Structures are given as C-alpha cells and as structure tokens.
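Missing here is one protein chain; the remaining ones are kept as they sit in the complex.
After this line comes subunit A, so read on.
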Amino acid sequence: MIRVLVVDDSRVMRQIVIRTLRQAGYDWDVREASDGAEALAAVRADEPDVVLSDWNMPNVSGIELLENLRAEGFETPFGFVTSEGSPEMRATADAAGALFLIAKPFTADAFREVIEPVLA
C-alpha cells in the first residue's frame, strides 16, 4: 500500500485532502503533519512514498520543506496542494523538484489527473 504524508497547517484541509484521495480511489496509508518542520521530521524518521503538501504554512513552508528534503538527499515524490496556483508558483514548484501542483479548490478528478501519471 502506498504511504502518503499529508502536510497542511489546517486540520480541516488535511481532512479534505484525505477525503478527496479516497474519493479519487486511492486507499492509501495516510500520515499527517501540521507544518513543514513536522513533515521534515516525519520524513527523516520514516520516508513515505509520496508527500502532498500545502505551500503557505507557519514555521517551515511547503517550498522550504521540499528544498530541505532535496538538500538532505530525499527524492521523495512531492506534490503541492495549495490555494495559490499562479504560473510563477507553478514554475517555482517545478524548479524545486515538485511533480505537480494542485490548486485549491480541487476535485477528485483533479487529484487523479496529476497522480495517475506519477503512479504509471
């Protein structure tokens, strides 16, 4: 079973992301982290198969999390789920090594569209 780490400072949004994953047909093993610092510790302790992370969070942001992971040698597949989907942010995410960026609000179809190619 695929193990995903869902990172968002909003418990409500983590719940929505997890619900949407299930609606999209991904019955994955889910762990949660409430900011980038917590996520970094979670990956160091037990690397998941994929990270789905918010961008804008206190302490360590999503982009800082991704940069830290890559600097430490973790190649964990990483996607953003964020309220800001501007072309600039997509380019920044891409340059940092993110596989995709899902803009909120999202649907189960939007999850499938970006996750299916990663699983293939």
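For this structure, a couple of remarks:
Note that in this section a residue touches a chain if its C-beta (ideal position, glycine included) is under 8 Å from a C-beta of that chain, and two chains touch if they have at least 3 such contacts; residues count from 1.
What we mean here is this: contacts and distances are computed from a predicted model.
A single chain of the complex does not appear, and UniProt lists its protein name as "Chemotaxis phosphatase CheX-like domain-containing protein", one of "Chemotaxis phosphatase CheX-like domain-containing protein", "Molybdopterin synthase sulfur carrier subunit", "NADH-quinone oxidoreductase subunit J" or "ABC-2 type transport system ATP-binding protein". Check A:V12, A:A45 or A:A71 against the missing chain and you find that the one touching it is A:V12. Residue positions on subunit A in contact with the hidden chain: 9-13, 15-16, 19, 56-58, 82-86, 88, 103-107, in rising order.
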